[in-house]
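With one protein chain withheld, the remaining protein chains of the complex are depicted in position.
Coming up: subunit A.
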Amino acid sequence: MAAAATCGSVAASTGSAVATASKNNVTSFQRRGPRASGTNDSGPRLVSIAGTRPSVRNGQLLVSTGLPALDQLLGGGLAVGTVLLIEEDKYNIYSPLLFKYFLAEGIVNGHTLLVASAKEDPANILQELPAPLLDDKCKKEFDEDVYNHKTPESNIKMKIAWRYQLLPKMEIGPVSSSRFGHYYDASKRMPQELIEASNWHGFFLPEKISSTLKVEPCSLTPGYTKLLQFIQNIIYEEGFDGSNPQKKQRNILRIGIQNLGSPLWGDDICCAENGGNSHSLTKFLYVLRGLLRTSLSACIITMPTHLIQNKAIIARVTTLSDIVVGLESFIGSERETNPLYKDYHGLIHIRQIPRLNNLICDESDVKDLAFKLKRKLFTIECITKLRSYDLRSQIYFLSRHLQRKFSIKKNPYFKEPHTLKKIY
């Protein structure tokens, strides 16, 4: 499995470092030398894949979902080899955004993309990706955007926690292309040259399938079969599963499947409660998980679960996916007029987080999250302003927001106070 390979190589490299140190008869705590090349952004002597980093909790290789706020809620990012399932909102306005952020992150990091859809041509989907923000001048635009929406109370200078005035309200910063998560401007399109420079494969169902095939019961619908064959071909030919030795550097395959389970894929779980092909979708997810676990790929699927008639299928689909995020928009519901929700466009529910190589999963304490789509940004915020500040959430708050930890002791070894750690 991809994660085991990474962990094994990290262990091997640290083992060799300790061995050399003991030979030189000095303490094993050595200052790290200057980085060998600019592309290494994780691990001491590990050639890493661009746009990935190991998780700080269990060493799993993570890729960014395109939204740094969502990455944080999922425990650092999306693990390579797993599926992110997004339950679409009722009018399908916000879930295509998350889908596009995922694909845009792949293009910015140079990953290979595989876009599958039964509704829109993948080339059109790629034309509508948001533009990445890579400059310092864009940071100024963001700051103006943030300050324009400040409430009057937040303009009061903080008297006790005055150090926090330095910190930005949201985690925005000028980003270079070697960083993990990027920010995107939803009002602009990705430049054409970036899309053309990227390597992408499209699967548009109406082109790939003839509509007169007969379907046997209890097997996959033809659309799903073709899609699985297509994914398997790409993985095998481009060597994401290690079968063909890749001469170039290893890369990640980002798979995006839009509107899975809708009638346009030929699946009738949205139309009938006990249709003939009710196992088609669950079989598809099972086979897809097998393909993903044995290759360096990550997948995002959007599914209109509000249309699925049989609730047992939704439960099975949730179990077969790794991370499940549900979007609930306020459009057309009675919550639209509730003053508690007036600043937001909908709620975001993290329904499941996987336990990968772990006994526990990294669930965040915050349960009531809401999102809003401003003109340029998609932000996720915790909605309860009346939060209880117990000890556990204080530690969470401090560890996420403090950038430096320092300590002064009355001890001769630490006579001069100096910084011990920098935490970003």
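The rule is short, and it goes like this: a residue touches a chain if its C-beta (ideal position, glycine included) is under 8 Å from a C-beta of that chain, and two chains touch if they have at least 3 such contacts; residues count from 1.
The rule is simple: contacts and distances are computed from a predicted model.
K.L.:
Unshown chain, UniProt name, "DNA-directed RNA polymerase III subunit RPC9", "FAD-dependent oxidoreductase domain-containing protein 1", "Elongator complex protein 5" or "Cytochrome c oxidase subunit 4"?
P.N.:
"Elongator complex protein 5"
K.L.:
Taking the full complex into account, find the residue in A:Q72, A:N92, A:T294 or A:T379 that is in contact with the omitted chain.
P.N.:
Spelled out, the listed residue whose C-beta touches the missing chain is A:N92.
K.L.:
Among A:E237, A:E336 or A:D368, which residue is in touch with the absent chain?
P.N.:
Only one listed residue reaches the unshown chain, and that is A:E336.
K.L.:
I need the residue numbers on subunit A that touch the omitted chain, in ascending order.
P.N.:
The missing chain touches subunit A at positions 91-93, 96, 118-121, 124, 127, 159-160, 162-163, 165-166, 206, 211, 262-268, 270-273, 304, 306-307, 309, 331-334, 336-340, 386, 404, 406, 408, 410-412, 417-419.
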